[in-house]
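A single protein chain has been omitted from the complex, and every remaining protein chain is retained in its original position.
Just so it is clear, A, B and C label the chains in written order, and each chain counts residues from 1 on its own.
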Amino acid sequence: MKKRKVAILGATGLVGQRFIQLLENHPYFQISTLAASQNSAGKTYKEAVTWRLNTAMPDSISDMLIEECRPTFHCDYVFSALPSSVAGPIEDMFVNAGYTVFSNAACHRMDANVPLVVPEVNWQHLSLTRYQTTPGVIITNPNCSTVGLVMALKPVADLFGLEEVNVVTMQALSGAGYPGVSSLDIVDNVIPHINGEEQKLTSEPLKILGNYNEHEGAIDFAPFKVYAQCNRVPVVDGHLLSVSVKTKEKVSITALIDAINNFQPLKGFNLPSAPEKPLIYLPQSDAPQPRLHRNLGGGMTVSMGQLVQYSDRSLRFLALVHNTIRGAAGCAILNAEMYEAMNG
Amino acid sequence: MKKRKVAILGATGLVGQRFIQLLENHPYFQISTLAASQNSAGKTYKEAVTWRLNTAMPDSISDMLIEECRPTFHCDYVFSALPSSVAGPIEDMFVNAGYTVFSNAACHRMDANVPLVVPEVNWQHLSLTRYQTTPGVIITNPNCSTVGLVMALKPVADLFGLEEVNVVTMQALSGAGYPGVSSLDIVDNVIPHINGEEQKLTSEPLKILGNYNEHEGAIDFAPFKVYAQCNRVPVVDGHLLSVSVKTKEKVSITALIDAINNFQPLKGFNLPSAPEKPLIYLPQSDAPQPRLHRNLGGGMTVSMGQLVQYSDRSLRFLALVHNTIRGAAGCAILNAEMYEAMNG
Amino acid sequence: MKKRKVAILGATGLVGQRFIQLLENHPYFQISTLAASQNSAGKTYKEAVTWRLNTAMPDSISDMLIEECRPTFHCDYVFSALPSSVAGPIEDMFVNAGYTVFSNAACHRMDANVPLVVPEVNWQHLSLTRYQTTPGVIITNPNCSTVGLVMALKPVADLFGLEEVNVVTMQALSGAGYPGVSSLDIVDNVIPHINGEEQKLTSEPLKILGNYNEHEGAIDFAPFKVYAQCNRVPVVDGHLLSVSVKTKEKVSITALIDAINNFQPLKGFNLPSAPEKPLIYLPQSDAPQPRLHRNLGGGMTVSMGQLVQYSDRSLRFLALVHNTIRGAAGCAILNAEMYEAMNG
Partner (left out) sequence: MKKRKVAILGATGLVGQRFIQLLENHPYFQISTLAASQNSAGKTYKEAVTWRLNTAMPDSISDMLIEECRPTFHCDYVFSALPSSVAGPIEDMFVNAGYTVFSNAACHRMDANVPLVVPEVNWQHLSLTRYQTTPGVIITNPNCSTVGLVMALKPVADLFGLEEVNVVTMQALSGAGYPGVSSLDIVDNVIPHINGEEQKLTSEPLKILGNYNEHEGAIDFAPFKVYAQCNRVPVVDGHLLSVSVKTKEKVSITALIDAINNFQPLKGFNLPSAPEKPLIYLPQSDAPQPRLHRNLGGGMTVSMGQLVQYSDRSLRFLALVHNTIRGAAGCAILNAEMYEAMNG
């Protein structure tokens, strides 16, 4: 199979770097274009980037010239790693020019006919693109914390139904981009606030865990309630979520652990970025931990731990998601692979 | 006034060091005896201790000889900073020998006729000592996280009544003592578990916020429910609590902020360790923060922030407590000052 | 005595905040003006600043209006905490308008007739101002690392003479200002480079340890050689220096320790900001440590440790300096106190 050509918008940022790292040696996709802001355009990638990953920059990338974010690329798919503050109009420009865009930015996530997808949770929502009337197509992935939350909630929802979710996050520094959080704000400290994050965590899950209404071309939002309080901690990568849930039905912890460990909704699709285990339940009393478990499944597995029944219809657990892999670039790539499997 | 002589059990540990720091220049109390384990007994304090505070060791202390923990001291009060694993029998020995013991250890906190006290919250419980039948007396202060939680909950309880409390903690390293947490477990990491902590956080508040039943010489436990999930974060001092509360009555955020800022239940007593403001509400969207706010009021003020109404009868807030000052040594000293004021 | 009115230029930065903290309750000086960039001018201090110190902002300061940095103030002394990138022309403007400026910025440090002073090391250089021909006067303090280095070198120079100095620094985050170093660059990391720092460390000590040539109104630079390699480490405050020295004369470690502990060159002057011990030798094998020792002497004492004789005429030691107190604001204030004592 000839590889699909893909472009990356916002290629110099932290999420852009993850796209490059994850797409090196990808079996279906090949990076043909790197694009970024006007400051970077015209430079080689290695000149423009402050490379912050601990694997070497791929040789095939370092001398590529960075282009401006204009819809003049020869490519099959566009991955947008742009900051949400500028992503909206640029992504619109590409969609209006007929491109297929997979966006990590927040701008279009809640738009009525835009799928907001984590494939293992709601790949069926990808069909919503049929109702998009633009020349091109746009598909979004959620906020990095939301990805972890909805993946962990999916088996709970399936088994017991969701009534109310209360989540307290301990989020990694890479979630704020680079330079992002000042070191003086976080060494020997926790910052109990992340701008705009609580709003995303309380709204996005209702769409993702909603039902695709095929007849109306719409998502019927799930009716449960989410409360969120977000904290930044001195961790490089990996968002840790402390979640308590009130359910509709009676809780069974053993049934839930079974469901977590057998969670394989994409089994038949053979997608290259889909981890063998999208969820894993770690039985140790002090798991999951960001430094030890964020890279499980190549950063695509969400680790869960400490399932405790609080009452007949309530429980709590911890979930850990690698925020720039599963929570961003990796999720967008998996969306593209799934979209390809459905439409290719 | 002649100063009371006080002894410190467990004087070389982190909490013991805080006792020494806080009692330097205390107007009522003077350290007359330092006691520790057999390993340390017979050495000078400066030989035996690994001093971990960033103020210099008081000159008057450094050459004092450390004694064994036996009830042979000439002193008025005994402060116990012993680890809970060994405190029980030693404290019993002192109480049976007629000493008045203020203990930071967990062993006797939940005993029926032992006061478990944070003066601003339940100083009235100190009267429970009348029902102790031993030659001496024992008074305890709560677990470090519990201290922060009950102080923050007190005005909520008074205004709206408590139905259910859900707390997620982000706790400092000093809470585990020295050497305590391995650096390899916490750099670039969070440990989502603290041994025994959730159990203390879910039980102690019910006693502290209960009513002293004078006729029966007992505490009627408060009937609300606490759920807790505890995390260790890379912070030296200061436990941060993310708390959501279901109340009995309708919530008013402005009334609660007023109550917090006017919270001064010990006003008339003029206790030297009582801070001007036991509680303070910080209006910034990213407060309180451990490194910036843990030392307010000399480490005796609990900082609150981010009060948000979740529904008619629910709200959330953040609270920060300096775990080795207000949450341990400072609370025990304040208990002693209050006991002195009531009985002196 | 009526207090001198002082203005602070760059009052919202980290060093500006230290000036405010250190001048609260100062016996000679009273802050009458806060000045900062145009962005901040016209706002109250509390609106404009991101307060990063762990003591509360003084009440007397929080509502003061910030002024622009123009020479229209009614004050006796001007403290400049401006970043070196903008300080030069602004300081010139004040000096030309007749003000007496004490500057922490790098711009004028190496100017021929500008004193570069750490009072304990070279207060005699303050007389160099007699040769300044401007209406006002300017006096500078060195780079934060240099302050620690020259204080530690002073007794070595006096006893044995300096031939060659090789210093490797481990510097705190606050040295880079706020926001300064990105958290992603420093958590679980060391950055082995600080822009411009090595150049300052290799040149400034030669001026400071030089002789004031009274007849020519000039400083005869000291003839030794300094090599420096600078590193940023994940520490909030406190620069640690690992220093090896080749001396002119035979080394005696015991004589040097005596000289360090008896180093009191300002004894007769009774300056309020002068610490009782400008230098202290810590005998522990693992001292000095930034977190434990940076605040000794209120942050004005330089701690030394691990003196080891390498050969007949070489030795090594460690020195620790609180970079924003002794290494910046505190040194400038001490310069002003000394200048006052000489000219007041």
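Points to keep in mind about this one:
Following the convention adopted for this analysis, a residue touches a chain if its C-beta (ideal position, glycine included) is under 8 Å from a C-beta of that chain, and two chains touch if they have at least 3 such contacts.
None of the values given here were measured: they were computed from a predicted structure.
Only one of the listed residues, C:A176, C:V233 or C:V302, touches the absent chain: C:V233. From the options A:R18, A:K154 or A:R294, the residue with contact to the unseen chain in the full assembly is A:R294.
Listed residues C:S84, C:S244 or C:N261: the one in touch with the omitted chain is C:S244.
Here one chain is not drawn; of B:T72, B:S182, B:N211 or B:S311, the residue touching it is B:S182. Check C:I191, C:A218 or C:A341 against the missing chain and you find that the one touching it is C:I191. With the whole complex as reference, residues 166, 168, 170, 185, 187-193, 227, 229, 231, 233-236, 240, 242, 244, 285-292, 305-306, 310, 316, 318 of chain C touch the missing chain.
Taking the whole complex into account, chain A touches the unshown chain at residues 51-56, 187-188, 236, 291-296. Residue-level contact of chain B with the missing chain is found at 14, 52, 173-174, 178-188, 234-236.
Heads up, the rule we're going with is that only the chains that are shown with their structure count from here on.
Computed from the mean C-alpha positions, the centre of chain A lies at a distance of 47 Å from the centre of chain C.
Under the contact definition stated at the top, the residues of chain C that touch 2 or more other chains are 52, 187-188, 236.
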